[in-house]
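Removed from the display is one protein chain of the complex; every other protein chain stays in position.
A, B and C label the chains in the order they appear, each numbered from 1.
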Amino acid sequence: MIQEDMLITGQRSLADQIFELKLRGKLAANVSEPGQFVHIRVNGQSGSVAPILRRPISICSRDRAKEEITLIFRSGGLGTDLLKEAEPGERLDVLGPLGHGFPVRDIHDMKKAVVIGGGVGVPPLYGLSAELVKKGVSVLSILGFRSAKDVFYKKEFEELGETVIMTEDGTSGIRGRVTDVLDGMDFDVAYACGPLPMLKAVQRKVSDRPLYISMEQRMGCGIGACLACVVHTTDQNDSKGYRRVCSDGPVFRAGEVELC
Amino acid sequence: MIQEDMLITGQRSLADQIFELKLRGKLAANVSEPGQFVHIRVNGQSGSVAPILRRPISICSRDRAKEEITLIFRSGGLGTDLLKEAEPGERLDVLGPLGHGFPVRDIHDMKKAVVIGGGVGVPPLYGLSAELVKKGVSVLSILGFRSAKDVFYKKEFEELGETVIMTEDGTSGIRGRVTDVLDGMDFDVAYACGPLPMLKAVQRKVSDRPLYISMEQRMGCGIGACLACVVHTTDQNDSKGYRRVCSDGPVFRAGEVELC
Amino acid sequence: MLAVHLPGLDLKNPVMPASGCFAFGAEYGNLYDLNKLGAIIIKAATLEPRFGNPTPRVAETPCGMLNAIGLQNPGVDKIISNELTRLAGYDVPIIANIAGSEMSDYVETAEKMSLNPVVKALELNISCPNVRHGGITFGTVPEIAAELTERVKAVSKKPVYVKLSPNVTDITAMAQAVEEAGADGLSMINTLLGMRIDIKTQKPILANKTGGLSGPAIKPVAIRMIYEVSQKVRIPIIGMGGIQSADDVIEYFLAGASAVAVGTANFADPFVCPKIIDDLPEKLKAMHVTDINELVGRSWKACAKKNESSLR
Partner (left out) sequence: MLAVHLPGLDLKNPVMPASGCFAFGAEYGNLYDLNKLGAIIIKAATLEPRFGNPTPRVAETPCGMLNAIGLQNPGVDKIISNELTRLAGYDVPIIANIAGSEMSDYVETAEKMSLNPVVKALELNISCPNVRHGGITFGTVPEIAAELTERVKAVSKKPVYVKLSPNVTDITAMAQAVEEAGADGLSMINTLLGMRIDIKTQKPILANKTGGLSGPAIKPVAIRMIYEVSQKVRIPIIGMGGIQSADDVIEYFLAGASAVAVGTANFADPFVCPKIIDDLPEKLKAMHVTDINELVGRSWKACAKKNESSLR
């Protein structure tokens, strides 16, 4: 984990209020797992006036050769509205890579994986899918959005494997929720990232195979020191009784922590 | 007085920490006297994070044809450090023109004027001098700076008339203070703008001829409502007993208000 | 949709400039039509004219400012003869802010003000130091605040709103004390006591040394206090402290305010009050709210309901 003023190498709009940001720097080399995140200080001009708290954003993908990471974020709040104005050539104060991502090292016996994403939970699953495909795992992606205008990275996922787009209003892909299509699907392992109700629904559906979920919590430090981001363990006898999303997570094996 | 998002048409460095900023907009047409000022909202990016208070900056000059005003300011604080990063093409929230400037309408009988400026008190005197020259008044400018690196607008003033540059350390022009050279000078009216000790010294020297001085005070509203910027009248029997620098001033006839 | 009815105040909308940040309206009246405003809370009036504190009187702080104007005003008589006469030309209710350093000052000033037909309500600024009690501010001792409220109520021809100081251990005790003493409403909050030291001069920036902290920095404190107090009193609250936008106004209503005042933000944007008033209807529509009064206290009313049902 390092703090670095990374160089912005690209920023573009992907969908309604959704932006893709590319950052170059040494930090990229330190990324060890898909699903890790960075904690970004969004500065005002001159760096003299800025929102107090950093903003946690998942690493969508990492290009080791280019020393680049790609982030995808939704604007709409104070910090992300400033972030979307950041321009190539400027630098951004980034702390990362943080936390533990999706375990992809020892998945030799897995043949088929399904990744399930909702909204801005989709980005980290892209890096994950690419990694899995590289390891010879076939990946089915089920990506849920509110509406057609919110859909992003469809083509990118399709290049990696079968991809099902779902929208709540049916304006793109299949109408419904990601869990509507899970039944009877053939996979060895599942990975999910998205809003809490989605994670809960997925956890109910996928009880018989390994499932890894990525959690969100409001954060302070982002490195495990302030205990802003804790979640209870489901195991009442766990010696700590809690996990920190920022440093123990954000990815947990389903059942390790309470979803609430 | 209007509030306008003025277009930045130019910004350049003039001297150590001294910047010249050009702004275009309707506001320019409303400038009625040299010595008026504008109250600037310095925004962070996106306008979402900004210093709470506006910054008062004198109008250095106005170009009616170009619809432009020129400001000269010293950076070094939170707001002015942000301001110096502003770039041509961007817009700036400006309230103005504010206050009463130097009286130049009815100066028919004046032949020779001396303008006395210190540091960032110099800018409004440039517009004043230009106006006076246009009215056929000959202008002698005495401009004081700390050091050679702080001197600006020497050539501009020289184009209008005789100009004496003074520096405290003698690295440019004459070593000493503006008041050192005032004795025995021949003029009908004097105008001064600069730090309080300079204004006091000038007032002591120029007691026999009309003298107008421009004052500074920390401001809130800039339009006369908050009473942050008051100065006492010297006349104890004055019905109000005070003047607001922002709206009754910033220019006062010497002796109207207390210098302290 | 925006109309609000409070004791003495029939307001077309709940947004008014806060006392001391708008003088008597003349300056802002040059910029826009004051009739747009829900009401105007005019600058503090004292019995005698006051020059106030030496300058510097303001300093900037992170997301806030300090002021130590020192209640400069021409005295109640001149305010009535000069300012209220001018304000009579507008169709906007005037709330007169009253200050003093003795109870008798307050009482006399309040009576005079309340007799004027332009004045629809009084706002008692109890953050002033009480000279008799060795400088203790009226606003920090419930008994003194209650006594002051009672005495002013006894003479006032108009409803009395008591403006609470946040510099107290227990704001609800203050609120309940003045409610019992007959206050018709509350204004909250006044400024937090603060200071800034200039590291160049090594002295406090304000000539008065300490000053009142206002602006967005104090909004969380104001919201918390209004949330607490509104659950303990039956009288309405005019909320203030750092309001800059229609969203802020909604947050205040949710916390428990029935109207709001905007102070410091006028300095950053002189048109902020009319802008907020213009923005509110659309914000409310997006929330499916047809009457802003529905929002009052909703943050805790919802909770109250939840707790109730979970008990069954």
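Just so it is clear, contacts are C-beta pairs under 8 Å (C-beta built on N, C-alpha and C of every residue); 3 or more make two chains touch, one makes a residue touch a chain.
As the structure is a computational prediction, the values presented were derived from the model and not from experiment.
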Notebook entry, point to check: Out of all the chains shown, which come into contact with the hidden one?
Noted result: A, C
Margin query: Can you tell me which of C:6, C:40 or C:63 touches the chain that was removed from the display?
Written below: C:63
Margin query: Please identify which residue in C:6, C:21, C:181 or C:250 touches the non-displayed chain.
Written below: C:250
Item checked: Of C:194, C:236 or C:263, the one touching the omitted chain in the full complex -> C:194
Next item on the list: Using the touch rule from the top, list residues of chain C that touch the missing partner.
Entry: 61-64, 66, 140, 167-170, 192-197, 199, 202-204, 209-210, 213, 215-221, 223-224, 227, 242, 247, 250-251, 254-255, 287, 298-299, 302-303
Next item on the list: Could you please point out the chain A residues that touch the chain left off the display?
Entry: 1, 3, 41, 50-54, 78, 93, 95, 217-232, 240-242, 247
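The rule we apply is simple: only the chains that are shown with their structure count from here on.
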Check: By mean C-alpha coordinates, which chain is most distant from chain C?
Finding: A
Item checked: Between chain A and chain B, centroid-to-centroid distance (C-alpha), Å -> 54
Checklist line | Multi-chain contact sites of chain A, meaning residues that touch two or more partners | finding: none
Next item on the list: Could you list the positions in chain C whose residues touch two or more of the other chains?
Entry: none
